[in-house]
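Here the structure is laid out as structure tokens; the discussion comes afterwards.
Complex shown without one protein chain; remaining protein chains in place.
Entry: chain A
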């Protein structure tokens, strides 16, 4: 039972002083699933994700990631996850291949493994020509794809993506989702937040957060039926309207 889930949370809560950023959320993410974590600005998505990644201590509630406890086993969690934060987090003053080598090295890949991974990654992203360019000089879409590929360079069981496609054009977003699918096919569990409702349709299941609470959680098709809406966008708007009343 436990082994079927990559992530489980039970009443997970984070308070900043009196303010409750993540309020008592409970959900499970199955292994190999693409799990969409939706919510308006400030809903508490990043906060929840940071607790799961071991970056932030929860105020209360339980959670496990890859079978490890978020309170006591954060370092084991870190070995098993990849994370792409909401802010761009490659080194702009290092070249593409230097960034790959650095993160590969940090995750303990051997020298030859880093070499192979670099070659594969550059080929997959068609970045061979840019290997020696500074990351800062690349267009945003390329940076984001590179960032994702580096986040999974150590073959983690789960990857957390915090608004990976923010500010990126539709074509590059499509390519980005191809990368996500490819990773999911290889067995990686994907936990992704997004503001784009069309992207929600690509997920196996989605949860929708409003003001720190999870208001809905199901497959996109089931949610549309439940809310009698044609698109995920309508589902989202209905929920948001409810919250405002």
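What we mean here is this: a contact is a pair of C-beta atoms (placed from the backbone, for glycine too) under 8 Å apart; a residue touches a chain by one contact, two chains touch by 3 or more; residues count from 1.
To be clear about the criterion, contacts and distances are computed from a predicted model.
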item: Absent chain [UniProt protein name; select from "ABC-2 type transport system permease protein", "Pimeloyl-CoA dehydrogenase small subunit", "Phenolic acid decarboxylase subunit D" or "Copper chaperone PCu(A)C"]; value: "ABC-2 type transport system permease protein"
item: Chain not shown: contacting residue from A:8, A:24, A:59 or A:89; value: A:89
item: Positions on chain A where the hidden chain makes contact; value: 53-57, 74-75, 78-79, 81, 83, 85, 87-94, 98, 101-103, 105-108
